[in-house]
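Here you go, one structure.
A single protein chain has been omitted; all remaining protein chains appear in their positions.
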Amino acid sequence: MSIAKKQMNAAPYAEAAAADMVTSRSFWADARGRFLKNRMAVVSVLMLVLLVLFAIFGHTIARWSYEEIDWTILGKVKTEGGPTLANGHFFGVDELGRDLYARVVQGSRTSLLVGFVAGTASVLLGSVIGASAGYFGGRFDQLVMGAYTIWISIPYIIFFVVWKAFFGRSLTQMILVIVLVNWTAGLLIVRGQVMMLKNREFVDAARMLGMSDFTIIFKHLMPNILWVIVIYTSIVIPEIIMMESLVSFLGVGIQEPNTSWGALISEGARTMTFGTLWQLAFPAAFFVVAQVSLYYIGDGLRDALDPKDR
Amino acid sequence: MSLLSIRNLNIRFRTGDDYVHAVNDVSFDIAKGQKLAVVGESGSGKSQIAMAIMGLLAPNAEASGEVLYEGQNLLALSQSQLNRIRARDISIIFQDPMSSLNPYMRIERQLGEVVVQHEGLSRRDARKRALEVMEAVQIPDARNRLTAYPHEFSGGMRQRIVIAMALICKPKLILADEPTTALDVTVQAQIMTLLDDIQRDLNTAVMLITHDLGVVAGFCEDTLVLYGGRVMEEAPTLDLFDGPGHPYTRGLLRAVPNISDATATLAAIPGSPPNQTRPPVACPFAPRCVDVRDACLEALPDLTGSRQKRACIRPVEELT
């Protein structure tokens, strides 16, 4: 047996050599493992999945539609409108005698849809602008940063009020205006990451292959900052659900009879003093569960993805 | 009696579920006024020893063994007791001068702060002392530059200021952790000459941590060679360069490209640095050693010898 062979087989080195044969897991596989170890985050994902299932299929067990008024209860909401299984109003009825269960299902749909679609879209928009600004620098960067500074100094409520006055407030329009208001989401953080990464030598190596700037940004830079974008999206989604709720609460949100968590909470809060507490409690509970779950998921993603000590 | 005496020092770092065993059973002494070079490549644990002496180990580090300074075990001291020793008796010079300087503080303040705190000097006396050390490290126009900020100096001048800072309390031991690695050769030569002069004037002990054998040859009487967190060889520098007693030291000396002798191929050491996720059970250099024997892979060699200590089971005469 040659000495080199013996070295490979000797006690501590044999194990090291055996470890050599393993195909390494990618960054994402590694991150998945770390995320799954985080109990709170996994439970939160389950909660969120349940919420989404509720939003999608909840209406199948509802006995009323969300816009139908139960005339038998109207006028007696305070005494007979409470949650009960008997008349099919599982969560009771709202002030106008509409089935609150059906309305919470519809509200969850709107809020989650707005949160996920508008959240993802705004972060993507912001990331693309931020990545370009960071990569190209110079005049374009100055322009973007100038626009950013001006934009964040305008209170966003103004845009909702103006938009509502001119165009209305259907679901698509709501999503559109939220994306436009939040185009700055993720911009700074992605810009910073790109500015840091573009000076790394693997970018020079890519340029030595004659790659276009577009290819370099999407093939070499984006995979390296995707983790930032993922974490940021997980933070932005609850923020946007909150934003939508706030503008609905203030009355410039989604159009009646459609509804959202914010709109339901707003109505519930208005009638709270009349003793119809369920009108506030049900939508608020869903809202809180969603926010807390999203918060823990974001936290888990941050722990799993942040390469601080890797 | 030796000034600093390190006994069976072990340092490991927790990373996730694993440990990295950075320093393994290291013992050595530094006498008063001695210049000792600690030589090693990255990952050899050389900087961590300095950090352990200064009590500056990262929070995920666990150190065991003893670091005896004038008989006191520094590893067992409280932060406030350590602070006193750190300021007055032992000081450290880092590779990057900017990491030891506060960018928002004038040089005069940074230098004076220590003596105001620890020797109770007045501001005026502290300024006088600051000027003295600035002149001692040969900063031109020192009087006018006392009120400057760190960024107003060049890299070499900043490292002089850091040395001045290390000197201001007249320490008995200076730990110089790669003090010239970030500097150009011309500046490096000046800084090493300066350190040498100061060391001679004050009779301070210096522990020079470096990877550069050229710097060691010109500066230190004694040299300690580390590999994989263990001492491979400890000897007077002259003996070590004349007749390296450990295969690793031999390899290291042959691998340096020498400007006065450009032979066709450099004698590279094959292989890669050791995996330190488990404590060594055999000679850590064995997997890369050209003179390896079965016994090398079975047990840890002891550090033996009197003048030239070496951790190798093979007799010097048999090494290639």
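First chain written, first letter: the chains are A and B, and each begins at residue 1.
Everything that follows uses one rule, which is that contacts are C-beta pairs under 8 Å (C-beta built on N, C-alpha and C of every residue); 3 or more make two chains touch, one makes a residue touch a chain.
Definition applied: contacts and distances are computed from a predicted model.
The complex appears with one chain absent; UniProt names that chain "Oligopeptide transport ATP-binding protein OppF" among the candidates "Cytochrome bo(3) ubiquinol oxidase subunit 3", "ATP phosphoribosyltransferase regulatory subunit", "Acyl carrier protein" or "Oligopeptide transport ATP-binding protein OppF". Within the full complex, the chain left out of the display contacts the shown chains A, B. Of the candidate positions A:Asn87, A:Asn224 or A:Gln255, contact with the unshown chain belongs to A:Asn224. Touch with the chain omitted from the figure is made, among B:Leu56, B:Ala267 or B:Val281, by B:Ala267. In the complete complex, the residue from B:Gln81, B:Thr147, B:Asn203 or B:Asn258 that touches the missing chain is B:Asn258.
Residues 20-21, 23-24, 26-27, 142, 200-202, 204-211, 220, 223-224, 310 are the ones on subunit A that touch the missing chain. Panel shows subunit B; residues 41-42, 140, 154, 184-186, 188-190, 192-193, 211-218, 237-238, 241, 251-253, 255-260, 262, 265-270, 272-273 of it touch the chain omitted from the view.
One rule holds in what follows: only the chains that are shown with their structure count from here on.
Computed centre separation for the pair subunit A/subunit B is 50 angstrom, with centres defined by C-alpha atoms.
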